[in-house]
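All remarks here apply to the structure that follows.
Incomplete set of chains, arranged as in the complex.
Per-chain residue numbering starts at 1, and chain names A, B and C are given in the order in which the chains are listed.
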Amino acid sequence: QEKTLACEPGETYVMNVMVMGHPYWVPVFEGFKQAADAMGCEAVFSGTPDYDITKQIASFEQDLVTNPKGILLHPMQADPFIDPINRAIEAGVSVTTFAADSPKSKRTAYVTSDNLAEAKFAAEEIVKVVGDSAEYAVLENPGQSNHDLRVTALIAYMEKNYPNMKLVGRQATNQDPNAAFTAVSAMLQANPDLAALWIPESGSAEGAVSAVKAAGDTLMIIHADISPTTLEEIKAGNIHMALNPNQGIQGFVGFMNTFLGAHSDVIDPFNDYKVSGFNPMQIPFVDNGFAVITKDNADSFVLEQYMAGRN
Amino acid sequence: MTPPLLQLSDIHKSFGAIKALRGAQLELRAGEIHALMGENGAGKSTLMNIIDGILQPSSGEIRIDGQRVQIDGPATAQRLGIGLVHQEIALCADISVAENIFMARTAQTKRPLMDSADLVARARAVLAPLAEIDPRLPAGRLSISQQQLVEIAKALTLDCRILILDEPTAALTELEAQKLFTILRGLAARGIGIIYISHRMAEIFANCDRVTVMRDGQHIRTDEVADLTPSDVVNAMVGRKLDTLYPPKMNGERGAEILRVQGLTDRRYQDVSFTLHKGEILGIGGLIGAGRSEIARGVTRLEGAAKGRVWLNGQEVVLRDYADCIARGIVYLSEDRKGDGIFLDMPIAANVSALNLRQVAGRFGVIDSGAETAQAQSIGETLRLKAGSMGHRVASLSGGNQQKVALAKLLAVKPRVIFLDEPTRGVDVGAKAEIHAILRGLAESGVGIAVISSEMPELIGLCDRVMVVSEGRLTGELSGPDITEAKIMTLAAPGALAASRNQN
Amino acid sequence: METQRQTFLSRLFGARETGLVLIILALFLIMTFASPHFLTWTNMRAMTMAFSVEAIVVVGMTILLISGGIDLSVGSVTALAMVVAGLLFLNGMDPWLASLIAILVCAGVGAIMGFFVTYVGLHHFIVSLAAMVIARGLCLLGTGGRPLGLFELPENFKWIGIGSIGVIPVAIIIFVLFVAVFDFLLRRTTAFRLVYYTGSNEKAAAYSGIRTKRVIFLTTVLCSTLCGVAGIIYMARFGSAQPTFGVGMELNVIAAAVIGGASLSGGKGTILGAILGAILLSLVSSSLALLNVSVYWQDIIRGSILLAAVTFDHYLVKRQAMGGRA
């Protein structure tokens, strides 16, 4: 049999996520599809609309029923997916995780943007703008691992490298703009010298910026992810900057890894895969990088424009 | 000849397979008080609900002043001048008495704003001839008889030509009933036609002009009251002769003491002491609000925290709560069957077994539904309960039959002491005689029985001894031939206690 | 002296509300000592802004609860208003007209719920649950799950969300207006009294010739309509329409009404009480944020204060009821 990298007719790959309606997935799946098209494969978007792990596991298992060649999975939680992923691998389905991992499972690869790198970048940016002895605050969303990591890593980095930076506020706003509005309003009251604000997602950033505007204050806001509103606020100069994971590459590379995991017969690496029985396509971690969005390049990040004319 | 005010002809109504009305008819003239009588479940309330538009007949026609009308709801009925006092009390518990009384007015008014002060003043005026009730109290705070009076007041404020009262006096004493009839006479004199439903024979014969008797959803006869005797009516209602209305009283000496209550005191009654004996039925008489119900609920620990001592069969007992009482065989039949007497949404059988499920359960507390049904069936039969099956919800029964379920629930536990608060409220004459016979039998078999009743003939006909309560105190006790209406009324009147003290 | 004070407060707020007012005053006092930033104009302003829009939804929910209903769809319907108005605006419609249409759409959702409740005979809970899911679906469908950026909204429109008249934000003025008007309507007008009657005992109300189905239908529509109004103000405030806005709002809003004396079985409640409930909930959240209490402790403290407040209020109301009888 000829060793080529292309799909048989009807060969299908699935991208499975939680909270399917979330706009974050749109450019990721777009990248996934682009790669699938290039290889002549079918791409399917699946998962659960809810924030509910039992439902996501059920949808993952239902994906398996349809006999796909591989699944690119965003596991809502790490450990609950160990067993389902391993069963999928045993059944001969290639599984790659993205944006959230299940490290103890036998998935072949994990594609993500490096939250630690984002946090470090944000910390350095804050220090660059407000100096290394100022007051800063964070909003958080406890329970969601990537958001959690972005916040805790930044705090740890500051403590280690800039001991004069003072963390004066830390509030859970859970992506709710109204909660962020309340929390930031109170922070501004309690800390007149507050200089910078790090927010791990865009929903809270929207509330935060409207609170800052309502209070007539100026403050350096830097946040991760992007939404149309925060994009406009960046253009207007009310938000300093946003760090946005490279979603398209995440999807594209995610597909490639899943695909390679399914076509591992073309790979013959210099290691022990033959005796250990592992899939030769093993990568612990692929960084898809992130984009820095400022006033200058904001126009390239209008999702509507990007998606116009695509499905 | 002018057509009658209201004419119903050949009305049919079924609920599923049950045919509640099978060609009922009724003719009401302006200015008359027209009694409507029939056994429990004969279809009286159903017919009235059809007149008020709450139910739609399966077939038949309704004419007012000879004009055929379609009544699609109470609002339409009101526009046609029809007012109805329901058998079941339906008041808004959180809302003031005054607002309850004028609810229909508020619904129709064109005025945008409420005028509370005016409402209270007018409510006071309407209530005044009936009873002393503060119109600002929420209706839920009133006793059941006071609520009944509010229901009546509500109907009296309607600007109606046809007034229907469905057992308005079931929870009232003769005094209030008399006041009501005085008002009704006045209304009739102004040309208003009144349909009056009651199971109290004496009332009918003293106050009504004509009577229509129904049986099994059909019209039996309509006559001038003057042309009839009570036994004619009973005969028409039940389709057979009733020999005696009341069972024979105790003959000879009463037996051993079963229950002794001493010095019972709580907020609304003081120093109440009495005894119950084997073979004897004790009546408790008094006016509305005298505190009779509260005394019974105090003994049985259902309400308040009464102080006082209780002996059961000569042994002093400490009763902690009502569950304790039931365990010792002391039970209470509530006067408010809908509020706390029955479980409307549950099957009849489950209602009857509620006080002691163990009786119908096998090992490990597993309910034997066959035994449960059989129990309800057998008690139901003795009480002449009219029901399709013991599995039906109590809500589908007629008012009188619901009362029988409430009673069956108590009788099912084979109690040693029973306090019965208005036990025959809404029960027809036939079943009433049956219930009285059962009570007499129980008394003879050694069950202590105390009956609170607002119906004077019942107290006089049934009880061997009557104690009278006035304003929370015992004012006296009558027995044997001393039990007469006049003597009871003297003791019951407000201020009776002071009067009796003065005599001594 | 103490009695006199109580009577003064009682007269001002009605007996039912006095307890809540006392609790809120106590929290105010504590916070004033706990944080120097608490009793500042800006903080008061920010705190009021935080609940002023949701309070409009609380008004609708309270009226619906009084009539014996309940509405789980308030959060989604609020989001739906934002999305509909946002989409229409992005397609070139005048924002005011777009808002009006969005509010009408919300009213339509309420009418559909009302239809299923009154004419089909289903329970409010299940109908509004279905409506909650469907309305959220419509939001997703309309936006593809992406928030709509409405930065281009004209200033005169944004004014209702972020503008001020003098020093007082417009949103707060709108809030006070809605509360005052509906409190008056519910307390004093014959039309709204029927809502209490219907909720207290639907059968009794029907027997009195009140068209109870119509009352329930209309309160359902009113609640959804007010959600629509709130959604529009949120849109003006945030300059965006978020399809996921208001998830979980229903519990917060119902809690406010219940704390304020409304009952889930109908017939009870006042607008003023419900708003005080909303103020209490919001005050606690704002205070915890102001004191920068650890995230992990916030929920525990918030829940405990809620429980303590309701318990205290309960005893107060009970004592008053006792006293009232004397």
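Here, a contact is a pair of C-beta atoms (placed from the backbone, for glycine too) under 8 Å apart; a residue touches a chain by one contact, two chains touch by 3 or more.
Everything numeric in this text was worked out from a predicted model, so none of it was measured.
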{"item": "Formula for the entire assembly, written in the chain labels shown", "value": "A x1, B x1, C x2"}
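Keep in mind that, in the parts below, only the chains that are shown with their structure count from here on.
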{"item": "Intercentroid distance (Cα basis), chain C paired with chain A, Å", "value": "35"}
{"item": "Touch list for chain C against partner chain A, complex", "value": "35, 37-38, 40, 42-43, 46-47, 49-50, 54, 140, 144-151, 162, 169, 234, 237-240, 242-245, 247, 282, 285-287, 289-292, 294-296, 298"}
{"item": "Complex contact set, residues of chain A against chain C", "value": "21-23, 26, 140, 142, 168-172, 175-179, 181-183, 185-190, 203, 206-207, 210-211, 213-215, 227-229, 231-233, 236, 303-304, 307"}
{"item": "Of all residues in chain C, those that touch chain B in their complex", "value": "188-191, 193-194, 196-197, 200-201, 203-211, 267-268"}
